[in-house]
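Heads up, one of the protein chains got dropped from this complex, but the rest are sitting where they should.
Every chain is named by a letter (A, B and C) in the order it is written, and numbering of its residues begins at 1.
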Amino acid sequence: MNKVVDIEKIKPFFKDGMTLMIGGFLACGTPEKLIDMLLELNVKDLTIIANDTSFPDRGLGRLVVNGQVKKVIVSHIGTNPETGRLMNEGKLEVELCPQGTLIERIRAGGSGLGGVLTPTGVGTIVEEGKQKLTINGKEYLLELPLRADVALIKGSIVDEFGNTFYKGTTRNFNPIIAFAADTVIVEAEEIVKVGELRPEDAMTPGVLVDYIIKGGEGFDS
Amino acid sequence: MNKVVDIEKIKPFFKDGMTLMIGGFLACGTPEKLIDMLLELNVKDLTIIANDTSFPDRGLGRLVVNGQVKKVIVSHIGTNPETGRLMNEGKLEVELCPQGTLIERIRAGGSGLGGVLTPTGVGTIVEEGKQKLTINGKEYLLELPLRADVALIKGSIVDEFGNTFYKGTTRNFNPIIAFAADTVIVEAEEIVKVGELRPEDAMTPGVLVDYIIKGGEGFDS
Amino acid sequence: MIPNQELAKEIIAKRIAKELKDGQLVNLGIGLPTLVANYVPEGVHIIFQSENGMVGMGPAPEKGKEDKNITNAGGMPVTIMPFGAFFDSATSFALIRGGHVDITVLGALEVDQEGNLANWIIPGKMVPGMGGAMDLVVGARKVIVAMQHTSKGQPKILKKCRLPLTAKAEVNMIVTELCVLEVTDKGLVLREIYKDTTIDEVKSLTEADLIIPEDIKIMDI
Partner (left out) sequence: MIPNQELAKEIIAKRIAKELKDGQLVNLGIGLPTLVANYVPEGVHIIFQSENGMVGMGPAPEKGKEDKNITNAGGMPVTIMPFGAFFDSATSFALIRGGHVDITVLGALEVDQEGNLANWIIPGKMVPGMGGAMDLVVGARKVIVAMQHTSKGQPKILKKCRLPLTAKAEVNMIVTELCVLEVTDKGLVLREIYKDTTIDEVKSLTEADLIIPEDIKIMDI
């Protein structure tokens, strides 16, 4: 059950028009080598679900700059001026979603829930087009699940079965998107043998992982 | 910020009629010393939210046997005949809730969600009295949040600030109930100094914990 | 009829074991379904899930080597495989409800030709609770019922369940000591019969209507 593959093996999975979830928070915990690969493949019309569009030269923001993205569902685009520019030109659809709502929608998609009720966004334009329910006198928005074709994850220490440990704040969206995609690919900073991680350290259980590729040690290294 | 206290310090918190969440799954990961304390205090008319009522002689089932419980919200009572007997005699109210729904209701209560939509229980008596919503052609039940006055948790390794690591399958409901109660008390199998646990090992962040008491090393020891 | 209970159970467990494919994530219910693990064909690697918080569950430990922190959903000591992972109950049911479990094998009090299942309550008599069963049956990709064909000579495979349901129309396959039934849109299809029984005997011990195709096979165990 060794899931480590050469990056060539996974390239055929990627097609124009597909929906990707990508881990990371302002490029911390983003699989940069997989982004490199997507740039090289130059697949187009992607829908990307992630926390943010990071920076023009780091993280998934590079895909925006390269014109490969049709739509993003994110909580923040302020650190990547190119996202705003393409949006204003009508070349990129941007669905802004409050961060806590976004992660719950992904979690719902990955855990078979039909939706969650959140107070976040009530009384704002976020509620447009959404069902509102009143529970015990308080209003909530019904937020619906999100899923993707492929989730791209960055793990700090990954065993050959896919059990994944995240260091520091690299965890962020990664373990949640691992539940919400049909295919899960982990870019591992360090790969270890099965048995080297404690079962308590498998923040993403290996059963969720389809492929592991060896990454670098982060963007700057 | 040392939260370790003598068990005498927390006794005044417990009153007749209060609602408790108690960690554990069939007594694995249950704070037995805190159960001992509740037996000694003999507080009555408790509402207990937990996975199950464990066994007559182990775990929170001992409170049922001792007649201290007015109501339980659990997924399973089959291992404690006393629960069934008291229920049939009309002396104990039992709300049975599917396990996955129960833990989501607690999670919703602890994370400010107004409810979740689950397909579990659709077409069964579990749906009685609940709102049903259809999302993308599929039916879901709206399940509402649960909260408690006090959560009683069993931690394997706990630092003096309350950061808690759970070994093996002792984790179960423990980290989820830590979010859903006004007061959180951890019974620690082992107490360590702040800094001895990695920040990644804090499965329950210490900020959620109010008091720590030193427990034994498990029921049998 | 297979009057020998032990043989009956062995037939059922052996046949179901052949349904398991290499690499699948499988949850076995307590009791008869647990026996399936003993008959997994050589070379087939199954990952067992235990809803109390583990994937990669291993066999029971040797006597004297029990770890009180590692138990199964029945509260009994088990082991974990080196590729396994521990997690909390919310994560466990995210796996279950989210469709990440390939197969669940459960016992039944009754099952019917619409794929309805009843296995958690006999009102007024036996009320163990549903535990995780309702989520497992709704969430697992394939639901296999493992049960003896009759109870004290009375059919358990009915036209319509009379007991309160565990889930509606979720069962995919029924394996008894006499036959293998597939639940289809058109009804129950008799796929295989045990070598020592006949189609007529199966029919006489089954209340449900059976579709009898031409190519019925002898159960391969």
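Simple rule for what comes next: a residue touches a chain if its C-beta (ideal position, glycine included) is under 8 Å from a C-beta of that chain, and two chains touch if they have at least 3 such contacts.
In this text the structure is predicted, and so the values were computed from the model without any measurement.
Shown chains touched by the undisplayed chain in the intact complex: A, B.
Among the residues A:67, A:100 or A:195, only A:100 touches the chain that is left out of the figure.
Of the candidate positions B:32, B:104, B:159 or B:187, contact with the unshown chain belongs to B:159.
For the chain left out of this panel, the touching residue among A:19, A:51 or A:68 is A:51. Among A:19, A:118 or A:163, the one in contact with the hidden chain is A:118.
Touch with the hidden chain on the side of subunit B covers residues 1, 107, 110-113, 159, 161, 163, 179-180, 194-195, 199-200, 202, 205-208.
Mapped onto subunit A, contacts with the missing chain fall at residues 25-29, 51-52, 54-55, 74-79, 84, 87, 94, 96, 98-101, 103-104, 107, 118-126, 156, 166-176, 203, 218-221.
Just so it is clear, only the chains that are shown with their structure count from here on.
Inter-chain contacts peak for the pair B-C, counting C-beta pairs in contact.
Remark: subunit B and subunit C have CA centroids separated by 29 Å (rounded to whole angstrom).
Inter-chain centre distance (subunit A to subunit C, centres taken as mean C-alpha positions): 35 Å.
In subunit B, the positions touching at least two other chains are 104, 118-119, 166-168, 171, 203. Within subunit C, the positions touching two or more other chains are listed as 54, 80, 86-87, 93, 96-97, 138-139.
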